[in-house]
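Sharing a structure, written as structure tokens. Questions coming.
A single protein chain has been omitted; all remaining protein chains appear in their positions.
All chains are identified by letter, namely A and B, in their written order; residue positions are counted from 1 within each chain.
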Amino acid sequence: MTLLDVTLQIFRYKPGEQPHYDTFTVQVEDTAHVIDAIDKVWAEHDHTLTFRRACHHSSCGSCALRINGVEKLPCIARFSEVWDGHSPLRLDPLRNFPIVSDLVVDVSGFFQRMSASTMTITRDAESTLPLSVDDLAAVVQPKAVELPDNLTRFNRFENCIECGICMSACPTMAVDNKFMGPAGLAAIYRACQKTDDPNEKAHLLALANGEHGVWRCHSAFECTEACPQAVDPAGKIMALRREITANRFKKTRRS
Amino acid sequence: MSAPRVIVIGAGSTGAATAHDLALRGLRVTVIERGEVASGTTGRNHCLLHSGGRYCITDQESAIECIDENMNLRKIMPDLLELNDGLFVAVTEADLAFKEQFLEGCAACHIPARNIPVKHALEMEPFLNPRTLAAVQVPDGVFEPFRFCLAFLATARLHGAVVRRYNVVSEIVCSGKSVTGVKVKDYRTGKIETLGADLVVNASGPWAGDIAEMAGVKVPVQPTAGVMVTLDCRLNNMVLNRLNKPSDGDIVVPQRATCTIGTTSWKVEDPDLITIPPEHVAKMIDQGEQLLPVVRKIPMRARMAVARPLIVKNAADERNVSRTFECFDHAYDGIDGFVTISGGKTTTARAMAQHVSDMVCNKLGIAAECRTREVPLASYRLFYQGGQR
Partner (left out) sequence: MANLEYPKVRRAGRWFDVRRRKLGMWAYALNRITGIGLVVYLYLHLAVLSLLLRGPRSWDSFVSLARAPYFLALDVILLAGILIHGLNGLRVTLTGFDVGVKAQKALFGALMLVAVVALGVAALMIFGG
């Protein structure tokens, strides 16, 4: 186990003060993740450093931030992947969110959009295992699963962990305050897929079709690239557009 | 006469459930949390909604608490759970010999347990060790601890509770032998404030000892760390447990598109500075391999370690310490207006909250029934509503 001396350049902001960067050096194992270093900075250097985290295994979505300008989850970002070995590692909060303090952003607007989508966080599980969001992990052949006698289906949590990374990467979010965003629209798509109620579906499609819905997307595809959970929000936005357009055609043909 | 004010220190599962219970009983609750919700022990837990099977022989009190709370959580937070049951799996002769005891233990603790034909177990879990000798199905489940806490706190906020994240308790304010409030520093603004309260609840997990010391009392909480390893693939739909007495790395909890092998156990001095021992990580893979041989081929996604708050009354082995919880009314230590709730597990958070809330209401002379068994939780997304706090 090798130890690394890592220098972190962390964005600092407290209300009423000028934003600036503070530099800290901590020692971590070479197998450590970036969150471990942030934790150490807090514990060993500065208790006033505020940051979000909870699960440390890409399930809660709370720790999302930018590492050297690129959105990532520090809990699964290994130093060997993101650090060149000598330059300071820059940590910034997510873009397109109001900054509360240091790396903590205001996610109330984000969760309002997710609420509006009505997407529940559980879904039916696939009929084969293994499941993965990472292509590299698919080193085993998929195998079919049988259900236990007492269950009608297996269920699991949706891929989306509501981390906000896609919202930070999206150029439209940067210019439109009210845009539903890739996460919101992807959630609408999932909610549509999971409902049998035609009224519910119509309501959701109307929301997607609205002034700050799917048509604001300009196909940068950055959301899909940045998503750590293979949600593919861009694909879902395009699928929603197709459905909305197809419905329009059906209506005009019928009338 | 307005309702009494209670301050709850800690927004992990204990603090969150306690704030929820007290707020439902009409008290004015303020939660003080030095980080994000569930940023302490609760966030990094194994996410296992225990059926209690694990404790049905060595710790029957815990086991019964678990199965009761498991069934109740399914009613109050149905959308926040993966409900695929679990299997206790025997892969050695020693495991197999344990099966009879195990089934008896489950029956004694009213845990519904069914002996499953091995062939069927292998069909349900195709990556299960093909040398499996026996499998027993139990109602294990999986939760997501951050949203678990957010849901309790969101409901508490709807009933008037205030949650102050990034606020640290720097002092417990006393007037004579009575706690009258806390001094907090807001890490976001640097502001220091004194908050008055009629009672302070210490729900700070492994930091309970530090907080209690601020009031000049001791609690027998031993921070005990454990390592967990999350893999890049979900290899099992159901929770997989080793059919034997509790040991290191004997559970693989699936979640979303991953699975997590856990856990280990060692005493730590400072829950804020835990180094992950590489031999523990290696052990998780070794143990996980016994249940899911293909584990070694799967890249690791994450590793985490955090300290559990174990209540250790005497010098005994951590593994054999009861995982049940305990409330400490510090009036017995000569300090009034201050209680500590510690130990336990996230699965039993609601029950822990009930006990400490009963104690709080007793001390404050409030006659209010606990309603947390029945009241469904509000959407976790509502926690952040109304701006930052």
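To be clear about the criterion, a residue touches a chain if its C-beta (ideal position, glycine included) is under 8 Å from a C-beta of that chain, and two chains touch if they have at least 3 such contacts.
Being a predicted model, the structure only gives us computed values, none of them experimental.
Among A:40, A:56 or A:95, only A:95 touches the chain left out of the display.
Interface note for the absent chain: among B:164, B:330 or B:345, the touching residue is B:164.
Within the complete assembly, A:222 is the residue of A:39, A:158 or A:222 that touches the hidden chain.
Across A:70, A:116 or A:147, the residue that sits in touch with the chain not pictured is A:70. Residues 13, 15-16, 19, 68-70, 95-96, 98-101, 106, 169, 171-172, 174-175, 218-222, 224-225, 234-235, 238-239, 241-242, 245 of chain A touch the missing chain (whole complex, contact as defined above).
FYI, only the chains that are shown with their structure count from here on.
In whole angstrom, the spacing between the mean C-alpha positions of chain A and chain B is 25. Chain B contributes residues 35-39, 42-44, 47, 79-85, 116, 120, 123-127, 137, 144-147, 166, 168, 187-190, 228, 230-238, 254-258, 260, 272-273, 275-276, 278, 281, 294, 297-299, 301-304, 306, 379, 381-388 to its touches with chain A in the complex. Against chain B, in their complex, chain A makes its touches with residues 1, 14-16, 29, 31-33, 36, 39-40, 42-44, 47-62, 75-76, 100-101, 104, 106-108, 110-112, 114-115, 120-122, 125, 129-134, 136-140, 143-148, 150-151, 154-159, 161, 229.
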